[in-house]
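With one protein chain withheld, the remaining protein chains of the complex are depicted in position.
We just call them A, B and C in the order they show up, numbering each chain from 1.
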Amino acid sequence: MNPVLAIVAPFLAAFTIPLFFVFRKKWVGTAVILFGVLSALTALFVAAGGEAVTVMGGWQPEVGIALVVDSLTTAFLILASLGFSASLSAAAETFGYGPWRFYVLFFLSWAATNGIILTGDLFNLFVFFEIFSVAAYLVVAYPPRSWQAIEAGFKYLIFGTVGALFLLIGIAYAFMATGQLNMAILARVLPRAPEATLSVVIGCLVVGLFIKSGTVPGHFWLPDAHSSAQTPVSALLSGVFVKVSLYALIRLAFLLFGSADDRVFFVLLLFGTVTLCLGHLMAFQQEDIKRLLAYSTVAQVGTIVIAIGCASSGGVTAAVYHAFNHMAAKMGLFLVSGVLAEDRASRDIAQMGGLFRHRPLFVLAFCLFAASIAGIPPLNGFMSKWFLLVAAAERGALIPAAAVVAGTVLSAAYYLRPITAFFGPAETEPPHHRPHPVTGAIVALLALLCLVLALAPYIGPLKEGLLAVGRDTVNGARYIERVLR
Amino acid sequence: MRVHRNLQRLGALGLSLALGWWLWQGVTISPFQGITGPAARYIHGTARDTGAANVVAAILFDYRGFDTLGEASVIYTTVCGVALLFAKRRYRRSSHGLSFIVKRGMALLVPFILLYASSIIVMGHLSPGGGFQGGAVMATVTVLFCVIYGSSFEAARVSPKVKETIESSGALLFTAIGLIGLVTGGAFLTNSAAGFPRGMMGHLVSGGTIPLLNIAVGMKVGAGLSTLFYSMVKILEDPTESSPPEV
Amino acid sequence: MSTAFFTFLAAFLVVTALTASEAQDMLSAVIALSVFGVLMAIIFVILQAPDVALTQAIINSGLVTSLFLVAYSQTQKRGDDPDREDDR
Partner (left out) sequence: MTDPISTTLTALAAVMTVPAALYGWNAARSRLYRLLPWLFLLFAWQAITAPNWLVFVVFLELSSLTLFFFVLSKDRETAFLYLYSQLAGGACLLLGTALAARGGALPAVGAVPPGLFPLFVIGLGFKAALPGLHFWLPPTHSKAPAEASALLSGYAVKMGVFGLMRLVEAPSPALMAAGVVMAALGALQAPLQRDAKRLLAYSTLSQLGFIVASVATGTEEGRKAALLLIVAHALAKGLLFLTAGSLEEAYDTRDLGRLGPAARDYPLLFGLFLVASLSLAGLPFTVGGLAKGAVKAALADHALTQAVLSAAGMGTTMALAKMASFGFLSSGQRKGTGRPRPLPPLAWLSMALFAAALVMASFAALKTAGAEVATKNVLVDSLLLIGAVILFVRLPRIFRPDRTTPDVADLLAPAGRMLTIPLSRLRRLHSGHLTFYLALFFGATLVVLYLLRP
């Protein structure tokens, strides 16, 4: 299947939903669901189709825009379609189909995500990042009832724009130095650019992606945005959006920055460690459950950045594996905490007493996800952290490894606070009892996904696939050869 | 306090200068060795490849047409989001306007502006201009309507639903052309290789899909920007205020 | 002539940018930004990029300015941003 269809399918959804609204208002809901299924299936088919390269307009890669499918792309396509499907179902239950423009934005961000993952052209990457970011600012600010959401969206907008600016400057410098935009060709010719230019290119791209992914010091928007947004949006932001920026970081780090250049990876290790420590320490102090989860996301981003900074195939494997684990667990956490906070009509952890008796299954799922994120041994979070530790040890990065391990203890500490609150006594009965069948089903599926991921190192094909992602990604020459063949 | 403020400014200045210096020392101005890389291909191959006279249009809508789809979608996203955030029913439309003379003058002007906009869109592949620019000019007409006649007149002439339809149809048209290319030419947005007529260079019918894509983008951008302004101006006419503020 | 004119434009560009960022009054800032857009458009024409110049002139000086004005008319007209409230 042609890779472009994975981008076009959600685009089509976004372009037709307004027409449905204008001409057949009753069909909007059906259309949203159908297009959701279609987009997810298309992405999965593209992922299943194996390696492919296609150039828009039938030109050569140098002239046109190339889309490339390789193992890293495949992994992230699967991640995105899982995350978007889960979030779409939760959103359909939470919002209904009245705010159809929300779904337009949703599908646009889906298309942009698939575009970022698939594209092999640096400027095209930037364009998709723009769609993705603009959609993200707006879904964070939705609905415009609460000023916190508007303010969070505004903060995100300012920071995101600065990040986009740095990305653009980096791309412009790369184009100025080489006259090329195709990533495979750039990987060949960029090292010949003057050293000073190269450092500016790399610096700008890295810093821009730091903001987009929420790495310190570009993380200031993240806690506000993730905690103020509506529950399905928070889940989407933490589960997928952050990962997409990290995908770009992985791709560019190993393709453009060159595995030979150690300075970049040192920067990644340094800032990853700072991010990890800061995220955990800030999460430790939160009273608001969604803010706690948001800072925990910051910490997990730091973990993945450290994994990238290990500059080895083991590191990339750990990064991708951890991205999947974090997607499954954090989406689940956000969905569950959204439901529980709605029951209590408060996001304050101290108010969360007695919820175990109220919704035992949701609370148990919360415990599972929290244990997974914290890295309690037999669960998936522990597995990926172990991969990461081994990669860091091989790289000789002792301090980041120690930070990861210390972070495990800290995160166990702060996740225990809401959990003990849930099991603790309640002063009053929860005021709300709205049933959440769809969210419950998604949470159950995500819990199942967590368990499957925990077994991934023991399942032959999955393990082989994960290792292949690392091997192929680190091997930039193979990518170049495939694109330029 | 004032000293504190000035210190902050000084710090900001220092940061900007340092950042600027870093960026400046990365600028490479290589001695001119002729055009290489894709740029050379664009300059020398446009006529042969696409049949369009305007190289920029050829790059925008053929070689890198996929980027253009993305860029147009950025505007689409923004418009959709602004409409989502400002979707409040309690704002009523204003029927206040400016004086009769201004209204008459505007009425005389509108056809010419529209004509100009259409020419920019349709001749995008022959001369500077294209869908983006023409669409934007088109949108200024509705902006002027809003300002001069009041937004209720504007909404009566071109209802928001019609704009919505135009915008989405433009986007769909773009995608459909791309898909036709995929079916007949093997790749998304294939131009002449997919059988679109290349035409005579310099004629109105030339450049294969480029004029069509220009029209699609024009629809998308024109209707989009006009929706954007209309959504925001609705806020302006909050019923709590007695008369519309002078803009 | 060309170089001198170009230098003049560039210097004026910096002046308008500084005005936009440092103006106490929001309206002045908006207008300065609009002038900035026009100057950019002229520079684009000089650099022989008429397509970009056209876009710049319409979008930045026309539409964006009008959107800014709409936003301005909805905000407090005391001319200062809330951050500086504590200065006084």
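As a convention for this text, a residue touches a chain if its C-beta (ideal position, glycine included) is under 8 Å from a C-beta of that chain, and two chains touch if they have at least 3 such contacts.
Keep in mind that this is a model prediction, so the values were computed, not measured.
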Candidate in contact with the missing chain, chosen from B:Ala12, B:Ala40 or B:Leu114: B:Ala12
Selected from A:Leu198, A:Leu249, A:Ala299 or A:Leu340 as touching the chain missing from the view: A:Leu198
Sole residue of A:Leu281, A:Ala426 or A:Leu484 that reaches the chain not shown, by the stated touch rule: A:Leu281
Candidate in contact with the missing chain, chosen from A:Val162, A:Leu364 or A:Leu451: A:Val162
Absent-chain interface as seen on chain B, which is shown: 8, 11-12, 15-16, 18-19, 22
Chain A, residues in touch with the chain not shown (by the definition above): 155, 158-159, 162, 166, 195-196, 198-200, 202-203, 206-207, 211, 216-218, 220, 223, 263-264, 266-267, 270-271, 278, 281-282, 284-285, 376-378, 382, 386, 389-390, 392-394, 398, 401-402, 405-406, 408-409, 412-413, 416, 420
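Basically, only the chains that are shown with their structure count from here on.
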Higher-contact pair (C-beta pairs counted), A-B versus B-C: A-B
Gap in Å, rounded to a whole number, between the CA centres of chain C and chain A: 36
Between chain A and chain B, centroid-to-centroid distance (C-alpha), Å: 30
Gap in Å, rounded to a whole number, between the CA centres of chain C and chain B: 19
In chain A, residues with contacts to at least two other chains: none
Residues of chain B touching chain C in the complex: 1-2, 5, 54, 56-57, 120, 128-130, 132-133, 136-137, 139-140, 143, 147, 225, 228-229, 232-233, 235-236, 245, 247
Sites on chain C touched by chain B in the complex: 50-51, 54-55, 58-59, 62-63, 66-67, 69-71, 73-74, 84, 86-87
Chain B partner contacts - residues on chain A that touch it in the complex: 2, 4, 8, 11-12, 14-16, 18-19, 21-22, 54-59, 62-65, 99, 101-102, 104-105, 108, 111-112, 115, 123-124, 127-128, 130-131, 134-135, 137-139, 141-142, 144, 150, 169, 173, 176-181, 193-194, 196-197, 199-201, 203
